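Not every chain is included here, but those present sit where they belong.
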């Protein structure tokens, strides 16, 4: 089973990488850019009996390791 | 770090492998700098989940003194033993340079040999030292005198240009609520002898020794 | 697997000429298989065989009383007393860094570190010599920022301090950046590991990371044998994994202590092929490899791909079988692969098996020994004309001009670069980047302080002035060595030995080959005169784009020894009223000077000649006054001349000086780039003894003035504030990189 976990910074947490990209795009003369935020994805190929089992295992992984819930949110998306 | 501890205390520290599950009885546990697991995922994240950590948690709860420098600080926040998180430096680059710190708290196990508001030189060398925490926690840290060190200019003033990495309130190091855990990004162990061009970092080791003696 | 027909196109795609192929047919005794063709091409390409350069490299002085192992091993080994050695080498990763700057640079650093720890040495210092195109060229900023981040990304994470390097911009590098990485490590003299296999039937073990399709030659792609999924099979850029390398280091050093290592070799270019052939051939043994046992990270890899993969963080070892269990346990502990993939034989054949089939069976010695060696035609570079001082244009205010020069792309502070490198890790850095040479304290292998009355130190520098080499390869080659030697001497260290990284254009062009030959002759002459043998090195040719070659860039990396590291000398002025002295006399060589280049856009004339005897006596003198504690600051004079050297000393200390040039023409005295010169300062009480010693040694020393005030003042010529110099110096790099 293939899953994608998307990890984004919580609102209110400053995102230096996003800011830097914004600046770089600006310097390259791209216009109309209001806001850039960067996040990460983790693609996991996991053996699981079904979607529910997969989601619950992945949630535990996020809580225990993949996301730092002090600053990050995560979303789980089972792909097939 | 091990060399620094040995040099200052005369006692050779015991090294503990990350896969071990028991930490021996000691006066101080030091988690040194360096990259752990290549700092993949997030700095200190994977190390903070290694087997040895549960013993570290027990020691922390039992009041054993724990020092985390640089990657050690990142590991302690990732493990939840210190509040907040260390994010990518605001300038996005790794930074290795000497900065000035103001010693804010001078009654902890780690800082008591310094005079209040002493301004010291100290090197930094990190990619993820941008201290972040939510406003409530930040207020608590400030109110409870748990900010141990702050980045300042050479005159001891806090401002944006003296902040190398974007840390909230120029925070360079913090204590836990009980005062037995210190995490700091700068490397005092790299300024303790004439070879290093100064000894300002000795204060940390002197503070800790006062207690051992 | 189905083999490919060996067509003339396929042969050409492998960079093999018709004559070479005829020789291959003869040595193979039949038409080679596809895998064999790959093996031949890997062993016979320029990178592995040094076919264009070998003839000339042999002329370099490579021996000396401190040389334990010269060129031919993974890195050079030099005795530093007390049973200890320093092991070092420099290597280029130019082409990959232009394609993918970050990863190209990381894998360059990773590769050179492996060369050093394969021999049993723990890395203690790295340097990097970088050359980028014109700052205004659209790719330059991107390449520079990626390369610097990559160099730092790997070294910082691996945990070794960067102690020096070079960064320069020049339009000749627009299409070919240079990334030369240097690494040095410590090992006890009786615990050095070599690549020569010993004994028949010894297991051959694969160590480290798994094999992927990384860097598998462009030839595979061109030969278009892709079937189902092109995306899958596409040759990929190598990606560095410093965390695996760090574990590989620890595992390798631990393994060596077990007595399990019979021979060991890192996998670099053409990984498995080069390492296996080299270990066997050196030991006069055959090698049997079974590719089904090679740890892979991708499906359906062919024998060809496995033999040519350049996946990083891998080693090959010949094992002492009695120690197998112990050795395996070490690698398990560090979570690395450990797989017996073959054994040594007495057949002198290189035999490779895959899926039950023999995919290669070649004469192992011929793969290396019979590699072509070319005496490529070369054209001597036409003599350059010396520009007379009288013909040099005069600047209105040469002192104020110093600020502009200090703020120019090639003379400004490199802080933006080296602050991205961890220069302090390991806790032994006496002097990081920013001095004449980096200085590291030597600790013994346990990482504890040797209880000696004094602690030893090692000094490191890397240098070359490509403009000089272009105008006069012979003098330029000499100068590169002399400057490196001088930078080391300026810290008080005794230069011991050097490594070279020879970066040139296409050697098939006689004028380029002429640059190469001229530089080598110059390097050889200087190394001999200065007792500074070459113990390792690397050649990078074909650095050109659209027929435009880079400037000839033979970078020289050197190592020096300080018996007492606390005596290491530094650049900054120390005390007001100290006397400033010029060692080596006033100069008047303005050809190829920064002055002409920067202010008048003229890269012209002959470079300053190097008087090697004078270089030697002046350097020996400098070292003795440092070790006698007679002086308290020292800086060599190189590009930009006396003026720039004084400005450096002002800026680094925040103190000014007042100097008097006597009857000299100010613009010449300030900017001439004559060699073998230094500026030193001493307490007024020491002036007499310093000058007396100079007289005895036959060294020209001229008192110039004193350390004073907050300005750099040249009496009767002009004044500039130190603050202005400093601002200019620090401003350019960060603002350029910010875009």
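When the chains are written out, they are named A, B and C in that same order, and each has its own residue count from 1.
Operating definition for what follows: a contact is a pair of C-beta atoms (placed from the backbone, for glycine too) under 8 Å apart; a residue touches a chain by one contact, two chains touch by 3 or more.
All values reported here derive from a predicted model rather than from experimental measurement.
Trainee: Beyond the single copies shown, what is the real count of each chain in the complex as a whole?
Mentor: The complex described by this file is made up as A x2, B x1, C x1.
Criterion: only the chains that are shown with their structure count from here on.
Trainee: Quick one: report the Å distance separating chain B from chain C, using the average Cα coordinate of each chain.
Mentor: 36
Trainee: Measure off the straight-line distance from the CA centroid of chain A to the CA centroid of chain B, and report it in whole Å.
Mentor: Centres of chain A and chain B (C-alpha means) sit 29 Å apart.
Trainee: In whole angstrom, how far does the Cα centroid of chain A sit from the Cα centroid of chain C?
Mentor: About 40 Å separates the centre of chain A from that of chain C.
Trainee: Mind pulling the residue numbers of chain B that touch at least two other chains?
Mentor: Correct list: empty.
Trainee: In chain A, which residues are in touch with two or more of the other chains?
Mentor: none
Trainee: Using the touch definition from the top, list the residues of chain C that touch chain B in their complex.
Mentor: 149, 152-153, 156-157, 159, 241-244, 246, 418-425, 427-430, 441, 443, 447-449, 455, 565-566
Trainee: List the residues on chain B that touch chain A in their complex, please.
Mentor: 41-42, 45-46, 49, 77-78, 83-85, 87-92, 130, 132-134, 166
Trainee: Name, in rising order, each residue of chain A that touches chain B in their complex.
Mentor: It is residues 12-14, 16-17, 20, 64-66, 68, 70-71 of chain A that touch chain B.
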